[in-house]
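Complex shown without one protein chain; remaining protein chains in place.
Presenting chain A:
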Amino acid sequence: MPTADGELAIETRGLRKTYRSVRGRRVGVEGLDLQVPVGGVHGFLGPNGSGKTTTIRMLLGLVRPDRGTASIFGHDVPRHLPDVVGRVGAIVESPKFFPAFSARANLRLLADGIGAPRERVDAVIDQVGLSGRAKDRYRTYSLGMKQRLAIAATLLKDPDLLIFDEPTNGLDPAGIHEIRRTMRGLGDQGKTVLVSSHILAEVEQIADTVSIVARGRLVASGSVAELIGGQGGPAVRVGLAADDVAIATSLLTSRGLVVRREDDALLVDGADAATVNRMLGEQGVWAGELTVRRADLESVFLGLTQHEVPGGRDHRGGRRRRKEEARDTTSGAGAASGPGAAVASTTMGEDA
C-alpha cells in the first residue's frame, strides 16, 4: 500500500532473526515482509512473542538481522541508519533512561548527543507536562511519567517517523487515553507512527493501516476497513422465542436473506436491523432482541493469529470465525465503553 509516489516509511523484505544462546536457538522473526506507508498511524499487531520488538530493534540497528533487508524512508538500515536516524524517534519496550539521573539531565545528554539546542530540552519536558518533576531522578518516576519522558525524548529530534513499542503497557486508562491521543495527533500532523501492540482494541481506534504478525511472519496487512471487509458485511442478530425460530427462518429466507441459526437466535447476513424488524413485524413475529453485529478487527486478528496458515500470507485464514471471536456492539458504537474494558477483553497469551 505505497503512497502515490510509492514512498514507504518502513519496508522490510525477508527479515529474519534467530537468537542463539547456550540453551539453543529461538526464532524471533521469520522472514518478515513489512510495508508501512508514509503518514498516519500504522498498527503493528501480534500476540506476545510474535517478533514485534525484534523487528523494531532490527529497524533501529540494535539487533543484527540474520537475513533480509530493511529500509527506513528508502535508506537501507542498519547500513545507512545514521543518515536517517535523525528522522526517527523510537521507544522500544519500556523507556530506558539512566535511572540515577534527573529527567532533565537525561534529555540534555541526548540533546547534546545529537546537537539539539539545550532550550529544546525544557520545551519538550514542558510539552509532555513534566516540568514540575524535571529535576527528579528518573528512577523515582511512575510508569506513565517514564512513558511521557520517552515521548519527550523522541520529540527532541522532531522526527518524521515515530516508533512506539507497546506504549500503553502497564498504564492506567487515563494514561492509555493520553498516549493514544498523542499518537493520533502525531499521525494527523502527517508524521508516520508505527505502534506495536498485542492488544487489538488499542490500535483499532487510532490506526489507519495495520500489519498483523504471528510467529515472526506477516499474516495480514492493509487498511482497517479492508481487513474488516474481508470478513463480510455486518450481520443482524435476532433473538426470538423458541417457537418463533422456525417461522422466522422461513420468512426471512423467502425474502432472499441468508440466515444462520445461533442457539435461540438467528444471524442475518448483509441486512440492516430496520429491514429485518419490519419483515418480521409484518408477519406478526416479534423479535425479543435485535443487535447489529459488526465484524471487527479483533475477530480478524484472533482468526489470523490463532489459526495461522503456514506461509502466512493467506488473508482468508481468518475466515474460520468462532463464536467468541466476534464482538457484539450496539449499532453505531464502534468501541468498547472504556479503554480498560477493551484491554481486558483482548489481551492475549504467549504465542510461542
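One rule holds in what follows: contacts are C-beta pairs under 8 Å (C-beta built on N, C-alpha and C of every residue); 3 or more make two chains touch, one makes a residue touch a chain; residues count from 1.
Assume contacts and distances are computed from a predicted model.
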item: Name under which UniProt lists the unshown chain, selected from "Fe-S cluster assembly protein SufB", "ABC-2 type transport system permease protein", "FAD-dependent oxidoreductase" or "Succinate dehydrogenase"; value: "ABC-2 type transport system permease protein"
item: Option touching the unshown chain, where A:Leu15, A:Val85, A:Met145 or A:Ile179 are the choices; value: A:Val85
item: Residue of A:Leu60, A:Ile199 or A:Leu290 touching the missing chain in the full complex; value: A:Leu60
item: Among A:Gly24, A:Gly113, A:Gly132 or A:Gly284, residue touching the chain not depicted; value: A:Gly113
item: Positions on chain A where the hidden chain makes contact; value: 19, 57, 60-64, 78, 81-82, 85, 88, 90, 92, 95-101, 105, 109-110, 112-115, 153, 157
